[in-house]
Every structure is written in C-alpha cells, then in structure tokens.
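Scroll down for the structure; my scribbles are underneath it.
All protein chains but one are shown at their positions in the complex.
Presenting subunit A:
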Amino acid sequence: MARDHDRNAGAVTTAPDAGPVARLSGVALSYGATRALDGVTLDIPAGRMVGLIGPDGVGKSSLLALVSGAQAIRGGRVEVLGGDMADAAHRRLSCPRIAYMPQGLGKNLYPTLSVFENVDFFGRLFGQGQEERGRRIADLLRGTGLSAFADRPAGKLSGGMKQKLGLCCALIHDPDLLILDEPTTGVDPLSRRQFWQLIDRIRQSRPGMSVIVATAYMEEAAGFDWLVAMDSGRVLATGTPAELLARTGAPTLDAAFIALLPEQRRQGHSALVIPPRPAGAEEAVAIEAEGLSMRFGGFTAVDDVSFRIARGEIFGFLGSNGCGKTTTMKMLTGLLAPSEGRARLFGQEVDPNDMEVRRRVGYMSQAFSLYSELTVRQNLDLHARLFRMEAARIPARIAEMARRFDLTEDLDSLPDALPLGLRQRLSLAVAMIHAPELLILDEPTSGVDPLARDAFWRILGELSRQDGVTIFVSTHFMNEAELCDRISLMHAGRVLVSDTPAGIRQRRGAASLEEAFIGYLEEASGQEAPPEPAAAAQPAAPPAQRAFSPQRMMAYARREALELRRDPIRAALAMLGSVLLMLVIGYGINLDVENLTYAVLDRDDTTVSRDYALQISGSRYFSERPPVTDYADLDRRMRNGELSLVVEIPPGFGRDVARGRQVQIGAWIDGAMPSRAETVRGYVQGMHAAWLTQKAREVLGTAAASFQIETRYRYNPDIQSLVAMVPAVMPLLLMMIPAMLAVLSVVREKELGSIINFYTTPVTRLEFLLGKQAPYILLALLNFLMLTGFALFVFRVPMSGSFWALSAAALLYVVCSTAMGLLISSFMRSQIAAIFGTALITLIPAVQYSGMTDPVSSLEGAGAVIGSVYPTTHFITIARGTFSKALGFAELGDAFLALALAIPVLLGLAVVLLRKQAP
C-alpha cells in the first residue's frame, strides 16, 4: 500500500495519551423515521489519527457533524476538547480549535472564488492579520501543490484539487482537532496518495493535533492509529488496526470488518469473481469513438480520443481527476456535441434527438442528479415511466432493483436524508431500471462502501456475461479496474494506454495496477517534484473571542462582494433595470385621468342640450364617442367597457330650463374601476357646476351672485406625471431590488451547502448577517445615486429640498430593504420560496400600503397598520418632501426616526431566526 511508506514517518507523531479529545455518551440522532445514531458511547483518544469505518449510512457523517458542532445535539451528551458541545459558549470558544471538512467534493467551497480567495476567506474568519494570512496561504498552497492554480476559480478545479483546497481551508487556523469526512472519495489514486502525504507532513509539524477521518477505503484505514468500526448507528468495535485484525483473526481489514458484522449482514458475502468473456463472443461494436475532441474556448478537454467497445464488454475508464473522462462520456450520451470527431452507438451516429437510442442507454452522472424532492420509490417510478415501461411491470421492477441495491428499507426516504453511498446506489438503480443494453456510468461507486461495491460489480458481471449488456464505466478504484475486460488510461484529455488490466501491468512491469497507473500518470505529467513540506506552523496567536468582531464581519462582506463582482450581470441588471423601470413607471402611471371615453344620449336635441354636451366635449379629460341611441345601446356599450361615462339629457330639457322648471340630467359612470369612476364623477360635477354658473350669468346678467373656485395644485403645479411619480417610484425600486439582491445570500448557501462554514467557524450570527448585507447596501446606494442622477438630469425632475437629507434617508432605507431580504433569507429553506416571499412582502406593501397612490392616512384595517410602520411609507414622505416640497432634515425628523427604528427591529428578527447549527 502506498500509504505504508509514509506512515513510518507519521508513527512518531502519535502523542502520549492525553485523555480523550471527544467523549460521546448515549448519543442518538434521527432524521425523520431514519435513525442515524442509536445510543453511541465512545471516547476518541487525543493526538491520534482516528478512523471511522463502516458501510454507508451507519452514522459516520452524523457522528462527525455532532463532534464538529455543525449539527445540533438532540439526544445524549457530546464533549469535545473538554467541554459540552450543547453549550453555545463552549462551542464558541472551541470552534477556532476545530476544523471540519464535510463530505462531498468541495461542498463548503465557493465556486466563483479563486483558490487563493477561498483560503483567504477562512483566514480572515479566524481573525488572522494580512501578513500572517499571506504566509500561511503560501505555505499551504505550496504544500498541497496548488500554488500554480491560486487564481483558478474553485468551481473549475478537479475533484482531487477541490479536496486539497478544502483541506487548506480547514488547516489555515492550526486546529487542534481536524475532522475529515470521506476526504478522498472520488479522488484519483495519485491525488489520494499526495493527500495523505500532506496530512502526514502536517501531523509531523503539529504533533498534538487529533485527526478524525471517516473513510470507505479500508487500505487507507489500515494505516491509521486507532479505528472505530460502526454499523447501523452503533459502534461495533474500537482499537488499533492490529488489534482488530487479531480479534477477528482476519488477514485484511476488509475481512476483519466483515467478520465484525452481525450474522445476517454477513450472509452471502464471498469473494467477487467475474467470469472471463467467452472466447469468440459477439464482436458487434456497441460504442465507437473516432477522433473525438472537445474544446471549451482555448482549453482542450478531450483531445483526439478513439476507441471501440464490443457488445457485452466491460470497459473501464481511468484517469486523474479532470482528465476528460466525464466530458467523453457526455459526448457519447449526446449531452455535449463534440468539437471534432464522431461517436457511434450501435452503429448509429449519436443524435441528441433520437429517442430510441436513449431508451437503450442508461447513464449515471458523477454528481447526484436525481430529484431530492422525490422519495426513492418515486424517483424509480418516474424514470421507469419516462423510459416507457409497462405500468403493470413497474412495481415488480422497482422491488427487484431495490432488492439488488439493498434499498428496500429506504424506499420511502428522501434522497437528502440518505448518506452518499446510498444515494449513489439509487442513481445506479435509476440508470438500470429500464434494463438498457448499454450502461454509461461515471464513477458510479464513489463513496460506496466495499460490501455494496462488491454487490454492484456482481450485478455488472451478470449483466455483461448473461444479458450481453455493454458497460462503459469510469472509476478510481483499482480493484474495480481489475474486473474490467479492458481499460483505458486517460490524462489531460488524451488516452495514454488501452489494454487489458494484465496487459497494462506487464507493459509497465509493475506489481499492481495502481503502481502502473501512478507510473503512467507521473510520466505523463512530467514527474512533478514532490511538493515541499509545509513550513512548521507557528502556534497561532490565541484568537480573542470577542462578542462582535469587525474583522469576521468584513471577511463575509469581502466574500459576498467578490461573488457579486464575479457576477457583473447581476449588478448591471440592478442598475440599468432600475433606471428603465423608473422611466417606464414614471411615465406610465398617470393619476390625472385623461381621454376618458364618453357618449351622450340626447333625448332633447335643442341648442341648450347641445350646449351642455359641448361643455363636456371641450374638456381635455374626455374624448367623445358616437352618441348613444337608446338604453339597450347604452347597456351594451358600457358592459364591454367602451364607454366610461354616458350623459343622458331628458326630453324637453331646453324648454324646462328656459321656464326655470326643475330638471334632472342623468350621468352613468362605469364603476368597475372605482378610482377612475371617482375621478370621472369629480370632473362631471365640476363641469356641471361651471355650466350652471355660466347659465346663471347669461340669464340674470352680471348682477347674478356668482363665485369661483380656484384650484391650485401645489408642489407639482403642472400635474406632470413624472414629477409626481419619480419620488414615489424611487422608493419602490429601492425596496424591491436590494431586497431581492440580499434575499438569496443566506438561503443560497443553505441550498448549496456552504452554510456549513457558518456553523463551524467562530463567526457570530450578527457578524454573518451584517457582513452579507454590507455589499448590497453599497450597491443599493450606488443605485440610488444613479436613479437620482437620472431623475435630475435626464428626466428633469426638479429638486427643491435638501439632497443630503434625501441621501441620508436613502442610506437608512436601503439598510432596511436589504435587512428585509436577509430576514426572509434567515428562515427560508429554498431559493424559490425566498424569491416568492420577497416579492410578496415588498411589492404589495410598497405599492399599496405606503402612500404611493392612496395616502396612508386613508387606509383601513391591517393595511393601515402595515402602512404606518413599513419603511417605504417614510421614505416616500422624505422623497416627496425633498423633491417637491423644499424640505430638509428638520421638517422630516419623524420619518427619519421611523426609518432608523426599523433597522434594529428587522436585523434583530433576522438574528433570532437564523440558526447557528444544522437543526
């Protein structure tokens, strides 16, 4: 084993017993009906390299999450570093001494940030100064061989590099306890060997450090100091590898583990052998690749790859992480169109639109890509139906697949509640549900325990040998590669060698396939010099645990700002979009109702009645339609919305007016839209009054008593829509856009997994929230300046009051609106719900309850209450005051106070609702 050489040096690091680093008693944990841990009592010795071994789903990850403090304790007692992990104060004190690297490739990394920026972020979180950070990062990157990739975004790294980067992030603060959850799952042999060399060097330089590792590789576990074997949420045995071997009398750790399992779990386990392909087997070609190349921009991912795979053959694809295996597979399935070359399946060129070929192929992608919102059974059922299986056959087929992959007990669980290994098995089951003739499997057994892997390969063997299914599989496990009929070794987009496993060993003259493999890789990558050992780490200055650390807040602020900068489209949308909206809405909303359609039903038709009608048609508010002929016509034309107003002049109107008799004019108003109807009513009444006055003067001469009402529209004498609307639209935009920018900041981390960094680092809830908020406040302020600039200089909206008062209010206001986003974000779990929630709590109150059209004073019920405290109300008051009414700080004190008060309330609520541990 590769690791054995390195362990010699590591052996000296085993520190004398210094009491347990972690002590668990009676610890239990359940996810819904699934029991992950069932009364675990365990002392984990300090200063050692401790391994957790066991099949998938036995509670290894849950145990590690509890020890790291990421998971809230629900039963039993967990003591780590001499204190109770249920105690928040102890967690706060001890978390700078613990480092936790969760399961999954780069789950806690930030994909858009570069390698350097990722490590730097963690350094800042632990309060390290610039000089110290620079030195540590340089050491770590050199030690892990990542120096050359310091500027590459983490999302573009290969799996092995991601794991190394995760380790750098975990080690930046010199932890006393390092917790690694399956750190080498999905990592190629060369990188894996380098990874453990790195850990050994670190342990040499920090002898007191305790390391707890969960692993699925028994050959790795054999090199650890002390092992914990687990099964079904319980501890089976503990001890050094030698002790475990001695106790079970087994030759290898694999065998020892199987011997430790209870009787019924052991049943049916025997060494795996896949019979050789019968000689002269069918030589029909299933897959044929001819000069396949794939280029992304200037980067060549796959370079002139050719191979032929016969029907029924098991063809293995090996190579370092990121060498182009996945890309090649995607070209074969039609997910990617090759830049050059051709691929044929069953003799036909790959055509992404050919449904028939798709039905004959089963594909499993590297990342889990099934529906996490569907149960295991529902996932299987959906895929069976999509592959057009007969409905009657589906339940039996699901039962069969569940039995084959040992999923029967988990059929009604959600995939997220299952450990990685079980999820992989589900993906496999799904890929095979429709009994395809060709299986394309991309690292199908990453993270799957040895027992299940054996079972899986047994199935592959049966499929190939009995049913003639062609299998194209990529893997990092050498014992799996040995089982293939032929393998290809890929590196940097090219196939290095293609042969039977035995042929490759012979060519290289190597004892094992792994040796041969590493030999080829080292040759191809130019015999890279072994990375220099990391410089002996100096003890970190004891980090002062302050209740509020501006430095940690700034670490999050910087990170959030970097992400924002990497996504310029978002900032551009916020800026340009808001200006566009201000223009459209400012011009569009016009409460000065004009061009109302009306018609006259004139039953008199005299000069007097025509004079009356003329009064209306002369108004700029109304536009005349052909006269109404009768009531039926009136009814029809009002019902279809053609007419907003109908004026009916009764017969004999002219005569009666002349005689001074009482007459009535009727006016019908379309009430379907009340605000318009009200305006119409006002206009009609006004015109009627004016007509009466005019008549009176005509009849009685100048001596008649008359009067005038002069209406002065203040603050916007020309009643210009834009002038009136801009001060109301700006608050609306500055509410919705910053809230929408901020809302995803927390919930997105929850959905994508990096929230774990918040759980396991010393950052407090307030620091976390304020840090996330800061960049959005800044962006929103820029947005405000841009909107104001456009309002003043492009739309020519005059500003009569204090610009500084408006700016100060805008600052308070955008703090409020971003805080609203954070508040929603703090308790929502999905991004969809967060987006919808934000639209709901910003759009409706801002448009309807904040005095944009109807004054707040006239609202009623709950709306009036919301309106009186909602920040938009007060900012509209200030915006209108400063734009139109020549006001400044002094006159607007109350509105400022209300805005300022909203900030602590919103942020306080967000802090209360945000959880510092996984629930």
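In this section, a contact is a pair of C-beta atoms (placed from the backbone, for glycine too) under 8 Å apart; a residue touches a chain by one contact, two chains touch by 3 or more; residues count from 1.
Definition applied: contacts and distances are computed from a predicted model.
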item	value
Candidate names "Potassium-transporting ATPase KdpC subunit", "ABC transporter permease", "Phosphate-specific transport system accessory protein PhoU" or "Aspartyl/glutamyl-tRNA(Asn/Gln) amidotransferase subunit B"; UniProt protein name, chain not shown	"ABC transporter permease"
Which residue of A:I459, A:A667, A:A808 or A:A900 touches the chain not shown here	A:A667
Touch criterion as defined above, residue of A:A864, A:L897 or A:V912 at the omitted chain	A:A864
